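One protein chain is absent from this view; the other protein chains keep their places.
Coming up: chain A.
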Amino acid sequence: MLQPELIQLLTASDLVDLRIDAIPKLQVGFRPGCFFSSSRSQDGEAKLTFIPQQILLNKDHELFEDGDIHRHLYLQNLSTCPAYDSPTARQCEFRCYISGCSQVFSTVEDYEHHYNTLHRHVCSSCQRSLPSARLLDIHIQEWHDSLFSILAERQDMCLVEGCGSKFRTRDQRKDHMIKIHKYPSDFMFDKVKRIKNIKIAKKNMLQKGTSMEVSMSVSEPEGVCEVLSDQPEEEEYMEINHSLEPGILDPASNPINTVELSTDHDTAPILSVTIQPTTNQQRPQHNRERHSYRVPRTVCFGQGSVQGFRGHGRRI
């Protein structure tokens, strides 16, 4: 249980000089102009307040409780027990700090996986988390960039890293990726999230005009929607709305495709993960001005939860 170096130190022979005053002392003090003096912010308030402090503990201090109990158990002859269940050291838990996401994890790896899956590379318009910065860029460009959508020339980029090909239509891109990059044909090309029910999705589509907030990248209603995927409901937290593919509105689309696209996948979609808010979550307004719109500002339920359509409409 003890590390070898410690054992070595303590069991060293007497010939070794053990005196503390024989140990070379490191130089004390900071460089001139060190920032430490700026622990006070501009308004003069101290932000970092720790100062080294010796602590005196009196007999009744709570820190002494366990030791006292142990002593008294001994005095009362109760301390010897073959299987002594004393409190054992617990490892600290980790908590996700994203506002409203109060998940707790027992290892740092679990926490990081959670964070990477749900809070990184998040599109602040539709609260979806993309696997990489590149795909996030593409997503924003294709779904939320109003200028882009107005331009006559639509340029869907190939999703494969390193391949810069651009295409006019989604189908062309899809074909390219299947043929050239050998993607399976049922790959989630169009970043659809799960919809359970197309009908309700369609209904919400009609309600899209009632968005509550306007994000920076919102594109405007009706005129744009039918060709492109962009929806003004970014502020609506029912993620399903975003799944409306051009295919649904596109007369040329094959209903079979729609069904395919709407299949509820239980495993995480390859490209995107949508994040569902809790119903009573306040949006942290104060953060909006400080950070780029990529910064996540909504809540999540965690990766494993149902992310499909719940059927009660809008966020409260």
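In this text, a contact is a pair of C-beta atoms (placed from the backbone, for glycine too) under 8 Å apart; a residue touches a chain by one contact, two chains touch by 3 or more; residues count from 1.
Convention: contacts and distances are computed from a predicted model.
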Protein name as given in UniProt for the chain not displayed, "Transmembrane and coiled-coil domain-containing protein 6", "TRAPP II complex", "Origin recognition complex subunit 4" or "AP-3 complex subunit beta": "Transmembrane and coiled-coil domain-containing protein 6"
Option from A:A133, A:C163 or A:I180 whose C-beta touches the chain left out: A:A133
Sole contact to the chain not displayed, among A:L18, A:C163 or A:I180: A:L18
Hidden-chain contact residue, picked from the options A:I69, A:C163 or A:I180: A:I69
Residues in chain A touching the chain absent from view: 1-3, 5-7, 9-11, 18-21, 23-31, 34-36, 38-39, 41, 47-60, 63-99, 104, 108, 111, 115, 119-121, 133, 284, 287, 290-292, 294-295
